[in-house]
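Note that this complex is displayed minus one protein chain, with the remaining chains in position.
Right, subunit A next:
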């Protein structure tokens, strides 16, 4: 089984995001999207159960994004591919998906694993877009995933009003949630081994993707980004035996009671 895990390099969730003059996210000082670790974990669990499984991590991003690949490789897997090109900066979801799809065609996976969303853009668009480009079925927001010997992948999807089980034949694109099983932590041995694993860098030209279709040629533009005004400081009271009653007083003033 040939699995490709799509992993994204994102700004640290805890830090204040910065933007460039072109309204792009400043990608300096990022990390592997925490949610993508759940996708990596699922790939590695298949390795443990299906002999001969090969895992490749794939990212589209600036030079520093190689760090996300090294982190994924430290968790496990065999190889990594980094698509990097100056022309990619500023790409929106359609452009990112176009590039990822071109790379995936070259890697011809049986299973493409993604996370339910990135932790920065968080649009959840990319997995379904990949499925559309690659003419594959998609199984998204999986909280459980299983593969059977006949090449069918099954997932559990927790929708608001119902629990759904979905199935599709391979090759397929699956995106996973953080309910699917905790990712392993890279071991020291894993981190050392990752340094020796092959990491290839591909350009747009290598993939035959015209530079005019990505980056600045995006299908969407951001006109404005403004920090939301900080919330006005509230009233914080210690409970000295009257906390519940005082809170009731506030709620009543605000007409909630």
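By our rule, a residue touches a chain if its C-beta (ideal position, glycine included) is under 8 Å from a C-beta of that chain, and two chains touch if they have at least 3 such contacts; residues count from 1.
Here is the rule we use: contacts and distances are computed from a predicted model.
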Omitted chain (choose from "Hemerythrin domain-containing protein", "Electron transfer flavoprotein subunit alpha", "Amino acid ABC transporter membrane protein 2, PAAT family" or "Aspartate carbamoyltransferase") - UniProt protein name: "Electron transfer flavoprotein subunit alpha"
Out of A:83, A:99 or A:136, the sole contact with the unshown chain comes from A:136
The one residue from A:116, A:145 or A:204 touching the chain left out of view is A:116
In the full complex, which bits of subunit A touch the chain not displayed? Write them out. 13-14, 16-17, 35, 92-94, 97, 116-117, 119-120, 122-129, 131-133, 135-141, 143, 154, 157-169, 172, 177-179, 218-228, 231-232, 234-239, 241-248, 250-252, 254, 256-257
